[in-house]
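Incomplete set of chains, arranged as in the complex.
By letter and in written order, the chains are A, B and C; residue numbering begins at 1 in each of them.
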């Protein structure tokens, strides 16, 4: 088999280098958030970029034991006490476009809107209006807007204020705010949710769309590990049995 | 990298051979249960062995949407609609010594008891009494006995009757029945549960202890795939939010 | 929380019923393949249907230790010896549209082609030609045709012959064969692969499109469990380290 090629880590010569940086230097001089930024953006962040990424990661770390990812991790911890990894991994599997992962699709939408504005030489406001018009026609859902629980997610304004005060807010934040206005005018008020907010700031930080989902996995592992540790410490195995009602065919002969 | 060595499948020459048997022959002349037996026992089963393994696999296929493995699969299907594999795999992760996997530990216990009887030239009854005495001293739980829900699991007598009428019952079934009696006499009545019953018959079929857990994974996938298919077909994404009550520290300044 | 509703299993009253059938009856009178069919089709199969599903399941059970699903299971078994479930589940995670899961997309394509033929009152041959013409325009790949390794997959003719001789072959097989001809005439020869073959026969057996992926998961678990058992039995933990070559940025100061 041909060796795999990678531009991430070189551990061939006794040292371990991440994107060229010796891991021992990172350990003493960088934060974990710096290392995350480095692994995904191929350079270390400045102070404002680091603070922004810290805010996103803390913002998605946990949302309660009943959220699908956390509840999944606890169910696995309830049935399988042989592997902490299995419980945490199962929690990650619950993350998809519907739960925690819409940031990725929203980053694609933002890139599409900005590109449309540039190509057609129209402003972001007009690009947002056209995207909304298209979505009405095609029935495409607009990721990053609307939320099942919060009318206004308290995390959204925090991220946008930080992005502005730290000089990071750019076309990503501007387009998403234009989109929210266009949706309110043409359809109905749908507030920017946490997936949309993090998508906008991650776009302005220069991350590619898949990172909108990956960042949720990185942040949520902090919470999942705590949920699993609590399940092991406080609860007995097999405590969880979800109540079900059968509504299928009657007994067969 | 050195090629890996394997004695399971040879797909090197255009044909695909499982334990030496051409897959196209298996497809036309064997049942899926034959193929499972072949992969794990390196030969095809006879009629009685096949029927016995069929009974075990059907017996563990599903136990209701609320069982940890099934509920886990549904939670993942609720949050992540991009991957059927992710939901089914998460369901398997919930299988451990506490849920579905005790058959493996029980097969080890059976092997230990039979080996003790042979080494000490005592009968299986006496071996069972010694194992019970040891377990009382060491506090070791005896896998395969007791059940959270059923007083008598309806599947246990079915497996034992089949094992007897089909000439498969041997030392495994005999030892586990002796163990149940010894536990009733020395501790308290604890019926043989499904994990214990399948462990005894799989021992007598010649399978090694890990198969006591693996057989549950094989059987349960039938149910998990049906649970996930129903979740996709009948339910909306993100329908499931487990209710939680917070009992931790009060708000911090 | 509201109880979940399900039409699959009723385990409320001490007995366990799958689609209305008592599990103890299934254990003594049905094969595991019957139970799989029952869980997914809501009734038991006849002899021909059972044989056909057996053929599909045995056909995808294993394809060698180096296939992505099997290699993944072995890698996890190499690093994590605490959980057989974790290794088997990881193997399933490698199954997607690119590996083992194309049957699902092909079943959707078959349904689309048959529906097109009915709606436009054209034959399946003409429907296949139109689908091929559309795919050339849109650049859409046609799932179920072509294979990376085998020119002609030996499993494809076996499935089609069985489907014919057992009276199961219907519009699904007919449409896929028409599609193969249309592709050969308009583009280039692309043989029907195993995903396509099982999609056609599963369509004709009345299964819905997701089952094209789920059936692969059910069948492949037979092989994954054997691969993991062999890894535990024959190999030391941490034996596997894939060779890599670093081609990224040079050491940074």
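Observations on the model:
As a convention for this text, a contact is a pair of C-beta atoms (placed from the backbone, for glycine too) under 8 Å apart; a residue touches a chain by one contact, two chains touch by 3 or more.
This structure is a prediction, so every number in the text was calculated from the model and none was measured.
Taken over the full complex in this file rather than the chains on view, the one protein sequence occurs as 4 copies, with 3 of them shown.
One rule holds in what follows: only the chains that are shown with their structure count from here on.
Taken as a graph of touching chains, this assembly is fully connected, with contact between every pair of chains.
Contact analysis places B-C first among chain pairs (by count of C-beta pairs in contact).
The most centrally placed chain, judged by C-alpha centroids, is C. For this pair, subunit B with subunit C, the centres built from the Cα atoms lie 24 Å apart. Centroids of subunit A and subunit B (each the mean of its C-alpha atoms) stand 37 Å apart.
Measuring from the averaged C-alpha position of subunit A to that of subunit C gives a distance of 31 Å.
Within subunit A, contacts with two or more other chains are made by residues 1, 80, 82-83, 86, 89, 93, 242-244. Per the touch definition, subunit B reaches subunit C in the complex via residues 1, 4-11, 14-16, 18, 23-24, 26-28, 30-36, 39-40, 53-59, 61-66, 74, 83-86, 88-90, 92-96, 101, 104, 150, 154-155, 158-159, 162, 208, 210-211, 213-214, 217-219, 221-223, 225-230, 232-234, 240, 242-243. Residues of subunit C touching subunit A in their complex: 1, 3-10, 12, 17, 19-22, 42, 80, 82-83, 85-86, 89, 93, 242-252. Subunit B makes touch with subunit A in their complex at residues 1, 64-69, 71-72, 75-76, 78-83, 86-87, 89-90, 93-101, 148, 237-238, 240-244.
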